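What follows is a structure written as C-alpha cells; I'll ask about it next.
The complex appears here minus one protein chain, its other protein chains still in place.
Per-chain numbering from 1; labels A and B assigned in written order.
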Amino acid sequence: MLSKHITLSHSQIDTLLRHGLRVLALTSSFIVILIILFLFSESFGIVGEISPLRFFTDPGWYPTSEQFNLLPMIVGSLCLMMSALLLAAPLAILTAVFCNFYAPPALAVIVRRLIEIFTAIPSVIYGLWGLVVLVPIIASIQAPGASLLAGSIVLAIMIFPTIAMVSDSVIVAVPKKYIKGAVALGLERYSVIFSVVLPTAKSGLFAGMLLGAARAVGETMAVLMVCGNIVQMPSSLFDPIRALTSNIALEMAYAMDIHRTALFVSGTLLLMLVLILIILNEIYQSKHHHA
Amino acid sequence: MNMPSQNQQGTVSTDSVKTVNRNVILRTNNLCLYYGTKKAIEDISLEMAGRSITAIIGPSGSGKSSFLSCLNRLTDLNEECQVTGQVWLQDKEILSKSMEVLELRRRVGMLFQTPNPFPFSIWRNLELPLRHHGVRDKDIIANKIEKVLRDVWLWNEVNDRLDKSAQLLSGGQQQRLCLARTLILEPEVILMDEPCSALDPISSDHVEELITHMRSTHTVVVVTHNLAQAYRIADKVAFFWNQDHKGKGQLIEYGSVEQIFKHPHNELTTAYIATCRC
Partner (left out) sequence: MPKFGQRLSGISIEHMVILLMWCVFSLVAGLFFWILWEIFSNGLSQVSWTFLTESPRSGGREGGIASVLVATAMIVGICMLVALPIGVGTAVWLVEFTPANSSFSRIVRMSLDVLAAMPSIVFGLFGNAFFSITLGLGFSILSGGLTLTCMVLPFLIRTCVEALYAVPSSYRLGAAALGLSRTSTLWNLLLPTAMSGIVTGFLLGMGRALAETAALLFTSGYVDRMPESIFDSGRTISIHIYDLSMNVPGGEPPAYGSAVVLIILLLVINFTILGITRYWQHRRLT
C-alpha cells in the first residue's frame, strides 16, 4: 500500500528539479553578464578607430561629420538629476513625515495608497502632461519652454513617489521607544521629529534619495519629451538641453557604425553613473552601520 | 550501567526487566553531530527497544533535539550539519548513502514542539502525506483518516468540519492533528521534540495520555524538559548533559526510569533529578 518504487522515483524527480532550477537561476544571472558583455563589446569597437578622449574634447556632437563630444549631454543629465533631487527630496521626506505624525490616520492610508499608485504611472504620461501643460506655462515666462526647468520639474514629480515610499518605510521603522523617550523628555512634536526621528532614519533616507537619483538619471521618455533636446551646455534653467538617455532614444533608430558605437558608449556611461550611485549608497550604509 | 561501552551488540540492559523480551529496534553507535566545525553532540551510543517509550532529558543546549534529528536524518536539511557514527533502524544503517531518506522518514515519524499543521484543510493535511506515499484509493484514504483521527480523539471534535482550515483549531487540537498526520503513515518509530511544552496544561495532559497509549504499538523517543512527565510516561530515560558548556552534548546516563530517578549512578544525574520532586 505504501509502495516503495514510488519513493524511488521521488528522489529522481528531486534531482531533476534541482538541476532544472539551477539552470533557471543561471539564466537569470547570465542576463546581466550578457548585457554588460554586449554594452562593452559594442562600445569598445570604437577603440582603435577614434581615441576615447574625443568623447570629451571634440568640438561638438555632429555624428554625421564624426564629431562625438558627449560632455554637454553628461552635464545635462547631471544637472537634471541634481535639480530634480533638490525639488523632490524635501517634499517627499516631508510628505512621509506628514503621513506618520500629522495626517489623520484615514488620510495617511489614502496618501500612502496614492503614492503607491503614482509610482506605477508610466513616464510617458508624466511626459505628456509636461509637454502639453507645463512647457507652455514655462514658455509664457521665457521661451522656448522646453528646458532644463521643465525636465527638472517633471523628473521631480516622477521620482517623488519613489523617495516618499522609501522614506515612509524608513520612518515607520524608527523604534517607537526612541520617540516615547523623546516625548517623555517633554519635547514638542516637531522637535521629536527633527532631532530624533529624522537623524535616526538618516541612512535610510539617503538610500531613498540615491534610488530617486538613479531613477532620474536613467529616465528617458519624460526627459525626451520636455527638455527640447538641443545639444548644448545649459547656461540657465530656461535653456533647452539634451540628456544622455534622450540622445540614445533619438538617434539609435538611424545610427550606423561609429555613430552607433558612440551611442553604446553613452549607454555604458549611463550604466556606470547608476552603478556609482549604488556603490556610493553601499559605502554610506556600511559606514553608517559601523558607526 | 552508566556509560554504554562502544560496539555493543544486541540488548544490554542490566537492570531493566521491561526490555528483556523486546528486540532493540533503534540503535546509535558513536553518533557525533557537527554544525560546521562546532560539535553539538559527542559519541552517543544508545539502544532503544521496540514498543517502549524512551525519554531524553537534560538542560537546554545539551543536544537532545540535535540527537533526535539524526534519527530521521532531518539533519540533511541543514547543509552545515555533519553526522558521523552509525544509526541502525532494525538491521538497516540509516546514515548510509543507500538508505532511502523519504522511506526512512515514513518509518520514523516526528512530532514537533510547536504544532505545525499546513495552511490547508484538516482533510488535506492528512491526505497529502498519504497520497505522496502512494495511497491513491479514495475509500482507503477516507478510512485511514477517520481511523487516525479517532486514535487521537479528534474525530468527534472535527468530523463536521474536515474541510475547514486546520489553523482554526486550538493549539492542543493542532498538535493532536499533527500526531494523526504522523500516525497515518504507520511509522514504526515516532520522535517527539518536547511535544507538550507549547500547549496549555489540559491539552498537554491529553497529548501525554495519547503518548502513553502508544506504548503498546510504537517505539517512541520523546525529548522533554519536564522531568515529572518523563517519570510518568517513560520506560527508559537517557540523560544528556552539556559538559563545560562548550556545546558538546554527551550522554551521561541511560537506564530504566526507576533506576534513573531513584538510584542514579552519576552525580550529575543526581543533581539534575534533584531539581524535581517526583
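Just so we're on the same page, a contact is a pair of C-beta atoms (placed from the backbone, for glycine too) under 8 Å apart; a residue touches a chain by one contact, two chains touch by 3 or more.
Remember, it's a predicted structure, so these values are computed and weren't measured experimentally.
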In the whole complex, of B:Asn23, B:Thr84, B:Asn116 or B:Asn143, the residue touching the missing chain would be B:Asn116
Of the candidates A:Pro63, A:Gly76, A:Gly127 or A:Gly151, the residue in contact with the absent chain is A:Gly127
Touching the hidden chain in the complete assembly: which of A:Phe55, A:Phe68 or A:Phe160 does that? A:Phe160
Which subunit A residues touch the hidden chain? 7, 10-11, 13-14, 17-18, 20-22, 24-25, 27-29, 31-35, 38-39, 42, 91, 94-95, 97-98, 102-103, 111, 113-114, 116-118, 120-129, 131-133, 157, 160, 186, 188-190, 193, 214, 217-221, 224-225, 245, 248-249, 252-253, 263-264, 267, 270-271, 274-275, 277-278
Positions on subunit B contacted by the hidden chain, ascending: 72, 74, 77, 79-80, 101-106, 109-110, 112, 114, 116-120, 128-129, 132-133, 165, 167-168, 178, 181-182, 185
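One rule holds in what follows: only the chains that are shown with their structure count from here on.
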Whole-Å separation of chain centres (CA-atom averages), subunit A against subunit B: 55
Quick check on the complex: what are the subunit A residues that touch subunit B? 1-4, 6-8, 10-11
For the complex, give me every residue of subunit B touching subunit A. 100-103, 106, 132-135, 140, 185-186
